[in-house]
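Take a look at the structure set out below.
For this view, one protein chain was removed and the others were kept in their places.
Chains: A and B, in written order; residue numbering restarts at 1 for each.
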Amino acid sequence: MSALLEVRNVSKAFGGVVANRDISLRVPRGKIVGLIGPNGSGKTTLFSSIVGYHPVDSGSIAFEGREITRLRVPEIARLGLLRTFQQTRIYGKMNCIQNMQISVPQAGASVVEMFSRFAPEVTEEAEALLDFVGLHSKRFLRAGDLSFGQQKLLEFAMALMNQPQMLLLDEPTAGINPTLINGLIERLQRANADLGITLLVIEHNMRVIMNLAEHIYCLAHGELLADGAPAELQKDKRVIDAYLGAH
Amino acid sequence: MDNIQVLLQAPVFNLQLLIDGLLIGAIFALAAYGMALVWGVMNVINIAQGEFVMLGGYVTVYLSLAGMHPLLTIPVAFVALFVLGWVLYRGVIFRVVDKDLFISILATFGLSILLQQLANELFGADVRTAESGLDTVFLAGGTVTVAQIKLVAFAAAIVLGFALMLFLKNSRLGQAIRATAQNARAARILGIDTDRVYATTYALNAAICGAAGALVAMTWIIHPYLGLTYTVRAFMIVIVAGLGNLLGIIFSGAGLGISEQYAGFVLGAEFQTAFLFSLLVVILVVRNLSLKRKRKYLK
Partner (left out) sequence: MNDGTIRGALYVVVASIGLVAPMLFPDYTIQLAFLWLMVLFALTWDILGGQMGYNSFGNILFFGLGCYVTAVLQRDTELGFFVSLAAGMGLSVVVAVAAAAILGPLILAMRGHYFAICTLGLGIAVADIFAGWDYVGAGSGIVPRLYPGDVADRNYFYYYLLFALAVAAFVTLRVLYRSRFGLAINAIRDDEDKAEAMGIHTTRYKVAAWMVAAFFLGLAGGPVAGLVGFVDPRDLAFAGPTFGVWMVLMAILGGKGTLWGPVIGAVIFHITQEVFWTYFLGWQRVMLGLLIVLIVVFFPMGIMGWLRENRPQWFGEVVRGTAEAKAGERAA
């Protein structure tokens, strides 16, 4: 059974610093997979490699059975593989509805579509998704005026609007008020269960990722340290040592 | 295009072009060094760079008309433009240092237009030069001529460049400048008055351009509108050589000077500036394309 996302022996170095060395992982369709590791272990770099933000030094990446190693970011995004950013990125000067509208799937847009107004269905869906993340009452506010947590929710809603097959989430709960984290987790699970979106999630919050993910990969010093079910990894001495700094 | 034939049949003409190119290239490199300094330290691309060169040239022109020997005007141009640079920093530049780069480009572009038109009103649009009274050297049996003043100017440019490099490396202020360039916030925390550093850097850059302008007035000609050409030359050299690369700047300066001479000879004088600006476009496009392969872009 081939996975939705297949990363094989990917390595990436910046100058003399090896950020990823020989990393392999698989994300089966419809599952939620976690990516953990101490700071500087190369998690975000791996994400960037996968979505084509920079070329990889070696290895291959396949999405839906198709080689995407040499494709560019917009092309990969149009295939249905999206990522969110650690420092949340939204379109600051536009309001929430507009942020959502422009996040509509872009594959196969004809010239006529480029210059037409958005269909009412698009706006309806935008409002529905904003409601889903709890931002409906703020939909006419400028995105740049939202609080950090609200921007994170908007970014998530925009990703959903794009109808991706798979979403790479970079620390979705970072900087969020602890009381709101459960709400966010619940929405992630609903996106996965109801909309069928496969998730690969970088997380530092152990409680969150151990409950959310079905399978977890742990990176340390740019290499794959261990992988397995959450329960196994929690007891894995290597993982514990990596976080506590023992060598 | 029969000029190319001339170059092929009488190789000695190449020597003329090479020498002229090299000599003026040193002056280009000087202006580029100053631009790289301001860019690296303050993150400001100074579009008025060429105007500083132009004004330095006018200092020389007028002082030499008043009787001063042109070579002696170099330090005067240096000081005069230092003052102007300082004043402009305090008046305008300090307000745009921490804004986004486009604001500073527009602001210095506005300054460039202001200074250019001011010069046009005050000095007239005619082309000027400053007589140095030095001889011409003849090489290769009389077919290659090199005005001695050009050799002197070349030497002066090299000396100035080295003096600047030594200043930056060894003096306290120079080190403060370099520290600010690397990390302004850290420099501030460590007690360096970054505003002072910025003012000094900008003024120093103006002074260098002023001295370069003095050399230009002596060896070639100046007029109110030559500013933009020098700005573009300095910018191109910095782009090709990279911000911290002094040796690269020298070689790029020489390369640019020589290419311009060839372009002027082969295409005709009226296309020399067209060549210069086209080269700018080509260099930027090529640079960007090669970065695109690595999925980056010029930042």
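The criterion applied here is as follows: a contact is a pair of C-beta atoms (placed from the backbone, for glycine too) under 8 Å apart; a residue touches a chain by one contact, two chains touch by 3 or more.
Small disclaimer: the values here were computed from a predicted structure and weren't measured.
Chemist: For the chain that's not shown, point to the residue among A:R26, A:K43 or A:K138 touching it.
Modeler: With A:R26, A:K43 or A:K138 as choices, the missing chain is touched by A:K138.
Chemist: Among B:L7, B:L22 or B:I113, which one touches the chain that has been omitted from the display?
Modeler: Checking the options B:L7, B:L22 or B:I113, the one contacting the hidden chain is B:I113.
Chemist: Looking at the whole complex, which of B:H69, B:R196 or B:K292 touches the chain that is not displayed?
Modeler: Considering the complete complex, B:K292 is the one touching the chain left out.
Chemist: Using the touch definition from the top, which of B:H69, B:R95, B:K169 or B:R196 touches the missing chain?
Modeler: Spelled out, the listed residue whose C-beta touches the missing chain is B:R95.
Chemist: Footprint of the hidden chain on subunit A, which residues?
Modeler: Answer for subunit A: residues 51, 53, 72-74, 77-78, 82-83, 85, 89-94, 98, 101-103, 105-107, 109, 113-118, 136-142, 145, 158, 162 touch the chain left out.
Chemist: Name, in rising order, the residues on subunit B that touch the hidden chain in the full complex.
Modeler: 45, 92, 95-96, 99, 101-103, 105-107, 109-118, 120-121, 228, 232, 235, 268, 270-271, 273-274, 277-278, 280-281, 284-285, 288-289, 292, 297-299
We adopt the following convention: only the chains that are shown with their structure count from here on.
Chemist: If you average the CA atoms of subunit A and of subunit B, how many Å lie between those two points?
Modeler: 48
Chemist: State the interface residues of subunit A toward subunit B in the complex, per the touch definition above.
Modeler: Contact set of subunit A toward subunit B: 52-55, 72-73.
Chemist: Within the complex, which stretch of subunit B touches subunit A?
Modeler: 294-296
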